[in-house]
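Quick one: this structure, given as structure tokens, is what I'll be asking you about.
So, chain A:
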Amino acid sequence: MSEMPATARPTHRRATIETADGQPRASAYVCEAASCMSAQSHDITLRLGERIAAAGMTDVTIKRVGCLGLCAAGPLVEIAETAELFERVKPDDVEGIVKALKKVKPTDTRRPQGPFFEKQLRVVTENMGRIDPESLDDYVGRGGYEALKHVLSDMTSTEVRDEITRSGLRGRGGAGYPVGLKWTTVAKAEGTQKYVVCNADEGDPGAFMDRSVLESDPFRVLEGMTIAAFAVHANEGYIYCRAEYPLAVSRLRTAIRLAQRAGLLGTGIADTNFNFDVQIRLGAGAFVCGEETALIASIEGRRGTPRPRPPYPAVQGLWDCPTLLNNVESYANVPTILNKGADWYSEYGIGKSKGTKVFALAGRIVNTGLIEVPMGTTLREIVFDIGGGIIDGRPFKAVQTGGPSGGCIPAQFLDMAVSYESLIEVGSFMGSGGLIVMDDTSCMVDVAKYFMDFCREESCGKCVPCRVGTTELYMILDLITRGEATLDDLAQLERLAGIIQKTSLCGLGQGAPNPIFSTLRYFRDEYMAHIVDKTCPAGVCTITAPEVMA
Partner candidate 1 sequence: MPVLHAKPQAPTDDKRWKIVETRMRRMGDRPAALIEALHAAQEAFGYLDTDALNYVGDTLGVPHSRVYGVATFYSFFTLKPQGEHTCVVCTGTACYINGAKDILSGLEKALHVKPRQTTADNKISVLTARCVGSCSLAPAVIIDGEVKGKVNVDDLVAQLEAM
Partner candidate 2 sequence: MSREIVIDPVTRIEGHSKITIQLDDHGEVVDAHFHVTQFRGFERITQGRPVHEMPAIMARICGICPVSHLVASAKAVDDILAVEPPPTGADLRRIINLGQIVQSNALSFFHLSAPDLLFGFDADPAKRNIIGLARENPQLAKDGIALRKWGQQIIEWLGGKRIHPTWIIPGGMAKPLTAEVRDRILAGLPEAIAAVERAIAWYKTDMVRWEEEAASFGNFRSAFMALVDRHGNVDHYDGWLRVIDADGKFLADRVDPHQFNDYIGEAVEPWSYLKSTYWKPMGYPDGIYRVGPLARVNVADRMGTPRADEELEKFRWRVGRVAGSSFHYHYARLIDTLHCIEKIEALLRGPDILSTHILSRAGVNRNEGIGVSEAPRGTLMHHYKVDDDGIVLWANLVIATGHNNMAMNRAVLQVARHHIKGDKITEPMLNRVEAVIRCYDPCLSCSTHALGEMTLRIQLVGPDGAVLDELAR
């Protein structure tokens, strides 16, 4: 991908119309996050502006906002006061919205209803769809930067770390390492130069939580990073963001600039003597750079290959200095925790998994889009209540979580409460929060092969088990899907997968066999069908081997 997608060129023209008394009677929120943008939502913003001007309505405001959640139904327009949601808006539908806006009464304060909204708890996404992501005023208007100011004026760095530790917040990038512990390690590590790095290299296919957060509420991430920097005594930060997310990058750049101008980044933040500044570094299309040591190598301008740990980045990271590395969602939780307190936060969740988790719903599900639920919500609630069930009412087969290092969870676990621990128990992995729903049109051997194809293409090539082993696994899976494999091949597949898991250098290789393990655990009959009966039950694979003679 050499060209920046058009979404990277958002207009900065404010499409807001001011009312005479300063307060609008009605507000139309047009989603301008990437998904709706790609459905030409910006045209809707402009058209709406024209139509409202033409109608001479001066008490109505049009605001572009971040993700409204129901991405599959974009472009989305919401009338804030009535919570009326317009889906799949075409230019011709604008008149209808104008009519609806006319009907809004100053007393309307309805909240959106229905399980999609009611089962969710919005912490990280609290401002999503409510603020203009390029407006610092909007962010501040909804309580933004209060946490930072509170921290800088009233707290010591130790207190901040303790608060985070007490909240039970765990890394939202995948493995779930306690955030407070990591902060403490970095704070106590030797060295005067320390860094805070935000991992925005959301690489799991089917995951777009971080992108939505950055596109919809970039200041929240900056605020979280700034608090973290204060807590670990760092004064320089980096956000390593995928180049595939041009809109997110652009909004981040705007947010950084605005924060710097407002004295919320740079020297003497919020009139204290605390200094912290942030730079963006672009990824360049390497999944492995989501691994922390590879990410550091990439920021340093090198090939993004992981290195063995220890030493961990918290002790020896960017340019060998102690480095705090968390992902977007982890930082985005920080302001709310400090605003509402660790106790409030840790009330949500289940077991050692506290707070909420943002998930990206995708696949064969009705309501694809972004959701945030308390830890402990069941898969059934997520898939059927919030997600609206399977497209065309087909039978549910599995939900895939954790990206290429994750697994496929079958129907028998639909009532399982989702947490870091429970997912591992059933052979999957939290990952960054991609949740892909599959129905009976998916072949699970093919799905395993898909992920193995992903891993072999994204293997950095440094260590032997991952470089060679992922291809070996892929070749065997390919044999199986072509109906040319024997039971010996299957045994080889399992043996090899185990060795690759044990011997690979980084998480990519160690996790690469997981899709095989989990599909074998729950869908071994599908493997057997390919190998023994030479058929693909889902009808996905093209069996080339002739029928075996009895």
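Candidate entries met the following condition: all candidates are chains of the complex that A comes from, given by their letters.
What we mean here is this: a contact is a pair of C-beta atoms (placed from the backbone, for glycine too) under 8 Å apart; a residue touches a chain by one contact, two chains touch by 3 or more; residues count from 1.
Computed from a prediction, not measured in an experiment: that's the story for all the values here.
Could you work out which candidate touches chain A in the complex, given the options 1 or 2?
1
Spell out the residues on chain A that touch candidate 1 in their complex, using ranges where they run on.
Result: residues 1-8, 34-35, 37-39, 71-72, 74, 202-208, 211, 243-245, 281-287, 298-305, 360-364, 368-369, 400, 403, 434, 436, 438, 441-442, 447, 450-451, 454, 457-458, 460 of chain A touch candidate 1.
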